[in-house]
Structures are given as C-alpha cells and as structure tokens.
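The complex is shown incomplete by one protein chain, all other protein chains being positioned as in the whole.
Going by the order they are written in, the chains are A and B; count residues from 1 in each one.
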Amino acid sequence: MNAISEHALDALRAGDRRAIARAISAVENDDPRAGGIARAIAPHLGRAHVIGITGAPGAGKSTLINALLGELIARGQRVSVVAVDPSSPISGGAVLGDRIRMGEYGAHDNVFIRSVSSRGHPGGLSRTTGRIVDVLDAAGFDAVIVETVGAGQSDVEITDLADTRIVVCPPGLGDEVQAIKAGIMEIADVFVVNKAELAGADATVRDLSEMLRLRPRTAKVVPVLRTSAARGQGVAAVVDAALAHAAAVGHGRRLGALAEAARAAPRAPGAPMGGGSVSGQRSPHAATHAHIHSAPRSAERETEAAERIARLAARDPFVAGLGLRVASGRAGHAAVTLALTDAHLNFNGTCHGGVIFALADTAFGLASNSRGLVAAGIDAHIAYHVPGMLGDTLTATAVEVSRTRKLAAYRVDVAGADGTPVASFTGTVYLTARPNEPDAPAA
Amino acid sequence: MNKPIDDAPPLLATAGEEPWREDYAREIRAEKAVRNRSGVAIKPLYTPRDWNGERFAEDIGYPGQPPYTRGIYATMHRGRTWTQRQLIGLSTPADYNARLLAIIAQGATAVSLIPCNSVYRGYDMDEVDFEVLGTCGVVLNTVDHFDTCLDGVDLARMSCSLNDPSPFTLLAFLLATAKRRGVPWNSIRGTSNQSDYLSHYVANHMFFRLALPAARRILVDHIAFCQRHVPQWNPMSVVGQHMQQAGATPAEAMGFAFASALQYADDCVAQGMAPDAFLPRFTFFFDISLSFFEEIARFRAGRRIWARVVRDRYGAKDPRSWRMKFHAQTSGVDLTRAQPYNNISRVTVQAIAGVLGGLQSLHTDAYDEALSCPTEFGARIAVATQNILREEAHLTDVIDPLGGSFYVETLTDEMETRILSAMQLVADAGGMCEAVAANLVQRRIGESARRFQQAIESGEQTVVGVNAYQTEEDRSARPALARPDPQRMRSHLAAFAVHKASRSAATVTAARDALARAANDARTNVFEAVIAAAEAGCTHGEICTTLRREMGFGHVQALV
Partner (left out) sequence: MDIRPKVLITKIGLDGHDRGSRLVAAHLRDTGMEVIYTPPWQEIPTVVKLAIEEDVDVVGVSSLATDHLIVPKLVAALREAGLNEVAVIVGGIVPDADEDILLEAGVARVFHPGTPLDEISAYIREVTEKIRTARVSA
C-alpha cells in the first residue's frame, strides 16, 4: 500500500502532531509509504520559511533557538525544528539530547521538534533532512528551523535546504575567524555572535565584519548581529533580519525546477509541463529527486538570476501593495504566490479576475526580466478555468517556451494550493538591450 | 612427598623480600592487576621500602596538630564519640515529631531533618501529585509546621542538621520558631546540610536551585548572615557524597568537593569576609564506600590537603580554619536489592572505614535504605551497628590505629596525589563554577560511572547476590514501602489550605514584593529577606517561586 490516505494527508495538513510524526518516520526510514507521502505533499510545498542554523559547538545554538522560538511564537507563528545530531560512528546509535535544551518553548503547542541522527540514511543525511523539511512545510508551519551541529561538510549541504542561513559563532574567535570553514562563510545570510556578554564578543563581531568587507561588492549584504540568548537579548533583531531576508529571496528555495514544475502541473494527463530541462514525465519521485538534482549545473548563474528576480520584486511597489510573494526563480522561470484575502474579492465573492491577471503577469514579468535585460510586455492573454476562493493561496508559475533574439514567449499556469488549475496565461515580451539593473552585471 | 623436618631448608636462608617475591610468583595461581576505585595500583604487600616514616613529622604528626592526618582533635573518638546523626524525615510534622522524640529517647544526640522531595524542589504541598507527598521526608512548608516538627525539643541544647536547599527557608523557619520561643539566635547550633549548590548542579539534582549566579550570591549572603547573627551555625556543608553517588571515584569526589570549597571561600573573601571568620564553619559531607582501605586513606589525605591549602591560599591563622570536619554516610550505591540482609554487613564494613578514617559524624544506612525510606526495624539495626562498633569492638580505643601501616601510609600519599590532580583539573579550568559551566566535572563523573558499571557488567567487580552467589529471590526480606497515612496527609493538606486562606493577602503580597526587590538589589542580603518573608507568613513555595521568577532557575543539563 504505497499511497497515503486522504485522511492522513488531511490530518497532516491540519497540523495533527501524530500524523506529522508518522509521516516523518516514514520518509526518514524510507519505508513503503515514503513515496506516496512525497507525492501527496508535493503540491503543498514552498510556503514555509526554512531557516538553517549552524555553527561551531559551544556557540550556544540551542539556547539561541529556544529564544528564537519564543520570539516567533510571540509573533503568532507556528514553528518546527529539525535538530540534527551526530551519531556514534561505531554502532550507529545516538543520544539525541538537543531538543531538551530548547526546553522552555519546546513544550509549547505551536512548536514541533524532531530530532534526527546521522545514522545510515539511504541517500544521505541531507536528503533525509530535506524530506523531513518537506513534511513540515506541507503541514503548514510558518517556519522550519533546521539545526545542525558543527560546521562540517554535511552541515553545508543541509543548510543548502534553507532559505535563510544563520551561522552562530561563540565570542573570542579572534584570529580563528580564518579557521571557519570557507563553505560556511560563503553560505551565511546572517551571522550571530552569541554569548555577547562575554569578553571577546566585540572582537569577533569586528573580525567577521572585516572578513565580509573583503568580499566582492556584488556579494549579498550579510548582517553581523550579537545576542545574549540566555538573557533573551538581541533575539528580536535576529528574527527581523531573517524575515527581511526571506522577504527578499522568498520561501522554498530548495525546491528547484523539477519540484516547481511538478507542483504547477495540471492534473489532466497529457498537458505539457514546460520548457527548459524539466522532463515531460511527472515522476513519482520528482519531489524527492529535486533535492539530489536541485543543485543546478551552472550554479552561480542560477543563483544570480534568482537573486535578480528577488531584487526586482523587492523594488516593485505593486508587488508589495497586492501582497504578492516570490516563491522561487531562476533564468526564464519564476513562481509567485498570493494568499487571497477579502481585499482581492469581486462583487461575487470570488477572486477578482484582475488580481489573477496581476499575479500571472508578475510571474511573467519576473521570468522574462530574469536575465538582466529589460523585457517589455507586448501581448498577454488569460483564460480563467475556475474561480479563486477566499483563503486559498494561488501560485503563478511562469516558464519560458520560446526565445529569439528579439522576442520571448511565456506560459504561466495559475494553480490553487491543492494544484487545481485556476487560470492559464500566455505572454510575449520584446527583449531590449538595456540592463534592468544599471549597476549590476548582466546575465 | 613427605620430607623429614630435619631436611627442610633453614628458615633464615629463605628470608627477605626477594625470596618472598619468588615464593609469591610461584604460588599465586593467577596474578591479577588490582586497582582501587580511584585507580591506584594495589600491591600484595607493603614494606618499609614503600614507607618508612621518614617524613613522619611533616606529613603525619599528631592528632589535633597540622596537618591533622591522624585526626583533627587531640582526643578524637576516645575523648568524644562521633555524633550519631541518623537522618530522618517522613510524612507530616506531627508524625516526624513523634519519631524524633522516640529517637532522642533512644539516645540520639542531635536532630536531623529531611524534608519531602517536594520541598527540595521548591514546591508547596498543594503543587505536586498527592501520591509523592511525604514518602521520603517531612512535608513542611511554614513556620508553624517547623514549630510542630521540633515540638518538645530544646533548640538551645540540640544541634539541628537541616537538609535545606537554597534559599534556606528551613533555617529561616527555625530562626522564626526560635524567636517565638524566646531562644536567642546566638545559641542555635546546627548545619545547613548540603548547602553546596555546585554538588547539586553536578550530581544528585535533588535540591531546588536557582541559576548559577543567583545560587552563588545567596550562599555568600547566607554565610555572611549566619556569621553575624547565628554564629554557632555551620552554614557551609560541602558535599562530596553526591558526586560519589553519581559515579565519581573517591579521589575525584573529594578533589571536586575541595575545589567547590575553594570556590565558596574565594567568593566569601571577595565579599570582604575574613578567612578565619568563615572557614571554621565549613563542614564536609562524604560518602563511605566499600573500598575499605581506600576510604580510610582518603580521609587522612583529605585532612592533610585541606590544612595546607587553607593556610597557603588564604593565610588562615586560626587552627579551626585548618581542620577538615566531616560528616559521612555509608554509601547507598553499594547496597543491593537482592538478598537485602547482606546490606547489614556492607554497612558495617563501610562504617568501620569511616570510624578508622576519623569522621566527626556518621549516618549508617538501614539495610533497606536502597529500596525505600527505611523502616523502624532497619533504622534500629543501623544505630545498633554504630553502638557495637564503638562499645563492643572497641574501635575507638586508639586514635588513628592504622597510622604507621606501610600500606595505609603509602595509600594515603597515593590518594593525596589523585585528589590534588582532580583539584588541578578544576583549577586549570578557572575554578569550580567555570569547570561546571563547561561540563568538565560532569563528564568526568559520567566516565567514572560508566567504567564502574562496565566492571560490574563484565563480572570483574563482584557484587554478591547480583552477579555472583545469586539465590532464589526471597520476597519476604523485602519490606513494603513505608507510606504516610493518606488520611493524615489529607488533613495536613486541608489545614494548609485553611492556613493560607486565613492569612492577610496584603501582608503576604508585600512580603513577596520585598523579597523580589531584595533579589534585584545586589546590595541586599537575600537570606535576610527570606527570613523576613518567612516571618511574615510566606510559605516555602511562595518564597522559592518569587526568587525563581526574579533570579532564574538552574536547569539540569541533558548530557549522557
């Protein structure tokens, strides 16, 4: 019996603790239900803000996470934590004591904590962790915190799952800042110097800031914050920085092209999936394989395009005003979401057609401008299939279907949260030679 | 083959160490390397080559003279016997009082009071599950309860040892009771048992404890207050027993206990107290394991180390500062559930080691102590054991009778080395507070515990009735749990509710607010504020909750 029952899926999405825990066990152990779970939750991914927290032992990560939990709960969020512990190499067993260090808020109703050891998972620890993050994402948590111990190679891979990556340092590193693995320095979106009440904290903040200053100017802005997690100081600023970062780059970065396409695909068989490197066949393991294959070959260019899309969206007043959010993007592709509220409804109580058009058009605009040149829309059409309903979250996924020297055409599928096709949009742009970000290098 | 006696080799020709070694090697069936619990290698024989008394004057000396290796008093047990301090605590204050008066009638010379685990944890009786109330100690939450516990006891004459976690509410209740009875505080004698908060951080985890910095401050406030107002009270009881029960070796337990004591002494000096003012009131509490000679040697070495350290480090001039006074309890961890009567023999061996080791006060476990709160039957045997050792076996006729033994003196030196090594580990980490915050001590103890467990699992260390000499289980030897009478406990609870309701809410609130203010003002003596709160009618739980809120709670680490 490989499929997951409707009931179990509903329970999971409703946040039923047991259903979530059971689903996690299934994907963790790669048992027969794992494939069915992955398939069933695939359309429901990309909503959660995934926060990776890593750093050397002794930095006080668990205390910091406990404080972050408190802050996030206070802001009304439902938060889950995946605490990844090392295992005993000889027997493969492990003592997972980390969650109890997040004791205070770990017992809160709006918090779900799962401990994971690095015992022989088929496919590796980062793959398993990715699947667990997916389950928690589908279960509707606003934030999924992934905590890894240490700063080794597998920790770098795991933090790759995150939208926002926080690196925690203890004070007093001094010259040893150099000793921090290069991989960690590169991936950090936010640095936190914890135990700031101790001597050496100032020096560490200075050293980190100095190291960041030496990086190329186009490199992203990485704040260096200080906290005294045990005293609850500085934690709100960390949450603010994480949320600001997420607003810029979006949620669900880990999901990549394959899963994007799998999510957006209409249920009707035979419907084409989209261009690029996505295969036409919707493989049952699409969602899971995304984690293995999601590291694109031209990694830097993809990241660049994604970051450009984020920047363009961030400076679009209409995007902010309507409540649109960039879910993911890469060259020639963009996915944008909108959670429908009262303000979006028409006189019939369903989503205004103009709103759906705006959503699709935004994805169209970002996808066509992702390569750095101003792309001007010259033609657009939309067909509405079913009404958008209050409370639903619509996702518009734009894919490039054709590009010549001067013209490019895009198809945008708008779907509800459960994958139901809501509208289909097509658009054509005229490609100019002007950069849409005069100060940034072109694609 | 029968050799005629005339043909036997002459004795003198085969005398001496070398011939003995040869005979030994030839006759021993399987030579096993032996190490005691602290890891010292133990030989089959000790001779003047190991110890010849060269340094007798500097290292051994005489009882009552530094370095006190032979004992802290000139007369030791021959002059004044050790205090027979049987720990008791159970059920309601009235039940406790009855048991206490009975024990006193039987000859006990001091009071000891163990409160219920709920009190240890900082709760009032109405804040915990009913089932666990009063099973291991007396349920006392107010001054009135304390007054009842010690009804009929002359506070000016009886020394009281209280198991009293920070913030020392029980002493506060005692002082309030004394005031009611018109007994001046400067005649109150006793000990704040186990006031060593670091030992509760590291092992045992029984006592309510505030966050480390808060516990640190309250202890110093406690010591300072007692020095001024309750001068005959011992506010400082440094505990090696908890760590040893948690698995530390005897040397580690003593070394870490001394390191804690140094931390506390440093903190007192930092507060401006003169060493000779507070050191004489430092007492120690150690475990006595079944490792007979190791324990005797350890206590002798301990006295020597302490005398030298306090003189060198603090410049203490008063001989009373140099003396390591200690209470000892026979180790419950060595007792078994299987064949429980065997525990009587075990306790006897442990007690002898403690007596020969020169303790000042002794608690002998009842044979069923490993299983439950001891029954009257078991407790009586435990007390009788002490009387037999003293009066039938005449163990106290000679002071430090093992002094001069080639083995014991060598072992004393070896134990000294290992104790100092444990102290050095802590010193290198920057002191006991630092070492505990870095989990160094806990990890070390855990390693020793694991090693010992492996020795038992592998059979290397025999435990009679458990991994050797097992027999069919005899359930009759295992007594049922002594439980408090549920009716009486419910009445006690009901009376407590009535009492709380009858207080002036305004007075209580004002008292708690004053306590909270004191907690946040570094210049105030928090213990003094605790006494004021107790006198104003605050309950133990109310006092603990207030301080916990203001000063933070010391959680237990989840380390394996």
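In the analysis below, contacts are C-beta pairs under 8 Å (C-beta built on N, C-alpha and C of every residue); 3 or more make two chains touch, one makes a residue touch a chain.
What you are looking at is a predicted structure, and each value in this text was computed from that prediction instead of being measured.
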Touch partners, limited to displayed chains, of the chain removed from view: A, B
Option touching the unshown chain, where B:Y68, B:W82 or B:Y120 are the choices: B:Y120
Contact partner of the left-out chain, one of B:L371, B:L389, B:L440 or B:L515: B:L371
Candidates B:G247, B:G357 or B:G403 - the one touching the absent chain: B:G247
Residue touching the undisplayed chain, where the options are B:Q65, B:N204 or B:T545: B:N204
Hidden partner chain, touching residue among B:E18, B:E31, B:E54 or B:D129: B:D129
In chain B, positions touching the absent partner: 117-118, 120-121, 128-129, 131-132, 135-136, 200, 203-207, 245-247, 333, 336-338, 370-372, 446, 449-450, 453, 457, 463, 465-467, 475, 478-481, 555-560
Positions on chain A contacted by the hidden chain, ascending: 17-18, 20-22, 24-25, 88, 90-97, 99-100, 106-107, 112-115, 117, 119
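Operating definition for what follows: only the chains that are shown with their structure count from here on.
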Separation of mean Cα positions, chain B and chain A [Å, integer]: 56
Chain A to chain B touching residues, read off their complex: 95, 97, 100-101, 103
Chain B residues touching chain A - in the complex, by the definition given at the top: 555, 558-560
